[in-house]
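Only a part of the assembly is drawn; its chains keep their places, and the rest are absent.
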Amino acid sequence: MPSVLTTLDPSMRQLAPESAAAATAATIDAVIDAAVQQLNHRPRERLGDRYRRLRRQSQLIAEPLSAEDCCVQAMPDASPIKWHLAHTTWFFETFLLERFQSGFAPFHPQFRMLFNSYYEGVGAKFPRPQRGLLTRPALEEVMAYRAQVDERMLLLIDALEADGADPDTGSQQAQLKDFLALLELGMQHEQQHQELMLTDIKVLLSINPLQPAYQPLPASMQLNDPVELELQWHRIDAGVVEIGHAGSGFCFDNETPRHRQFVEAYQCASRLVNNAEYLAFVEAGGYEDASLWLSEGWEWKKQQDLNHPLYWRPAGNGRWREFTEYGLQPLQPHRAVVHLSYYEADAYARWAGARLLTEAEWEHAAARLQGQGREFFGVAWQWTSSSYAPYPGFAAAPGAVGEYNGKFMVNQYVLRGSSSATPLNHARLTYRNFFPATARWQVSGIRLARQA
Amino acid sequence: MPSVLTTLDPSMRQLAPESAAAATAATIDAVIDAAVQQLNHRPRERLGDRYRRLRRQSQLIAEPLSAEDCCVQAMPDASPIKWHLAHTTWFFETFLLERFQSGFAPFHPQFRMLFNSYYEGVGAKFPRPQRGLLTRPALEEVMAYRAQVDERMLLLIDALEADGADPDTGSQQAQLKDFLALLELGMQHEQQHQELMLTDIKVLLSINPLQPAYQPLPASMQLNDPVELELQWHRIDAGVVEIGHAGSGFCFDNETPRHRQFVEAYQCASRLVNNAEYLAFVEAGGYEDASLWLSEGWEWKKQQDLNHPLYWRPAGNGRWREFTEYGLQPLQPHRAVVHLSYYEADAYARWAGARLLTEAEWEHAAARLQGQGREFFGVAWQWTSSSYAPYPGFAAAPGAVGEYNGKFMVNQYVLRGSSSATPLNHARLTYRNFFPATARWQVSGIRLARQA
């Protein structure tokens, strides 16, 4: 299915997932590289425009939704849309305006606590599972909060762009550098929340027996299944590889430092596992065969009484439908299977006589298979068998901002690539997404590996 | 504090709680009797008006609230306002229109399941703890549902009022009688939900750190504490008494049959326990003395870490505030203490060297102490020591409507009287309210008794 985002923001449509699925990874990487270049080398006077466009994008995502839709929390792991809209704003207010705006006064004194997600260093937090109880502030007031913070931010950005070319002192330079780094982090952070807004609203709508669509199926859009891509295996030789981020573009701290890993020879699948293949696993009794499952996954599956991916719905006579952003739609065999837990991805791989990639293997393969591999980006996050852990030499930033990544490095698994819900210029070869093994509400799928 | 309702619907202000607190029970009973007379003997042509006014009252309660406020569920025991608005409508559609409207078609085929509360006989139910996830239908659509059902109901009522004086056959007479009984039940049912709407929204707003008021404190209103009422003890002799409903007015099935009970001699307090008295219990360490508590209550209190009534908030220096419909207000010593669990009411009574009344004692005292007792109605529901159980000879109605009361007769305690949130003409000497011993979100207080 085409990305939600493509229908929301025409300016981001250069690479609709339809074409993405067909495009070579090389092309994607080229586009991403270009985007990264643009990020780093764009003339400074356009920073305000970028900020404005990015912030507007979050509001476009909320546009098809009512105030009620935006207020409610589907489950403790998800957050209300309104909360996302406020929290991303809180980030700019707390980490930038509070520090860099002279005469700073908060929009509302209690928002500092209400919209703090998990930063222990910032003080009290409103309990996460109760975020959906905050009917006040109203959506309208949150929008006013956004507007006011944006205005203040743009004043600061404009001022910097005016002066910045020639800061008087080293201390001013350091200030400027800090500001720009935090501004970039705030924008990247907001993009992460843009993806979560799409996955969180999907859970909420999926629970509703009316099965409402997030947006209407565009008349012009063909929901026909894509052409089947034959699965091929690409052999990659053993050797020392480098992974992790280097260079001047933005990355999160968890992508650094770039370092060496040894990978034994392996084979990497040319595309993701599709619905037809996963259905064969379901029909073969994959959900009833303990020998295919990790012990913990088996107990979890039994307790949750699961026997298909999160959004599949039986439609009688062995046929299936899938709950999508367009409401219930027939399951399309040649699209990538999505919304799987790590346990399901792992069990499927075992059934298929294969395994998941490690994150080093994934990153190396994605870099190597330009022109041969597909669906590395823009279709589904790909579970790896790598537990989320610090790279050798990793050091978190000091202060509250340092809580961004490092403190989550336990009992989660790394997902690589990007999904149809990821903002396009947010994807990156070295990007490390991570979720607990039970998470199914992200757009997560399977790329297989096997020994060479 | 004055009843919320009095500020909402001027037509119901004859007996504002302020005056209620001062009025004699005799007066109240007289008013109630008159209301009951009116219910039963009012000319049939005015039934439509009564229906219309009562239905409008629910919408007036929702008026100060946003769509977001109306959508969210504060806790599993409470329901969203929107759900109350829809469910009360569902009751009329399911139990009346479906049976009596020719050519019946539902407003929406899935509402039958979505807004079924607990009627197993009606089919599937949407899980109670997830009612707050129903962002669709929108509040607006629920209002349209109400309007459409009201229109259909009023057509039926008008038709009946036109024909009804002279039904042709016995079968038509039986039909008419059924219709009128169900109509009355539907309206009484909606009044029960009107009270719940007020208590449920209070929980939701109370959880919000912004502590928003349900409505502004009217400029003209004196929040000064009322004059202190001296507590007196009224002795009532032993003897066989009759309790339960008899006569032609409406009552719920659980109030029947009227039957005899023997009560040993006892004394009944002339008014409810007030905040000052309860504060003395708190300050005397009442929440830390196991010997005052029922064992189960003690464990529950420890686990919940409770040390004051639900909406009290410490304000420093030993002073307290209370969260009310007008937001946080200073605690008023001479108002009745409210929002207590059964365990707290029972522990307080033990500390005060007294006990709670049984429901037979309560009903008998309320009838006997006309002119002497106060606050039997209109201030706070009064916990009795009686477990909610069927009266001798009780029989539930056949069919789904029979699920109204009987199936809840276990592990709940009876509360008597009525509260500041109860619609005024809904109170009745024989009314049996009931909640689990842990319930604190109702407007519940304490009337003491002791042995004669």
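Note that the chains are named A and B in the order they appear, and that numbering of residues resets to 1 at the start of each chain.
What we mean here is this: a contact is a pair of C-beta atoms (placed from the backbone, for glycine too) under 8 Å apart; a residue touches a chain by one contact, two chains touch by 3 or more.
A quick note: this is a predicted structure, and the numbers were derived from the prediction, not measured.
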Q) Please state: how many copies of the shared sequence does the complete assembly contain, given 2 in place? A) 4
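Just so it is clear, only the chains that are shown with their structure count from here on.
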Q.
Between chain A and chain B, what distance separates the C-alpha centroids? Give it in angstrom.
A. 48
Q) Along chain B, where are the residues that touch chain A in the complex? A) 66-72, 74, 110, 113-114, 126, 130, 132-139, 204-205, 207-210, 212
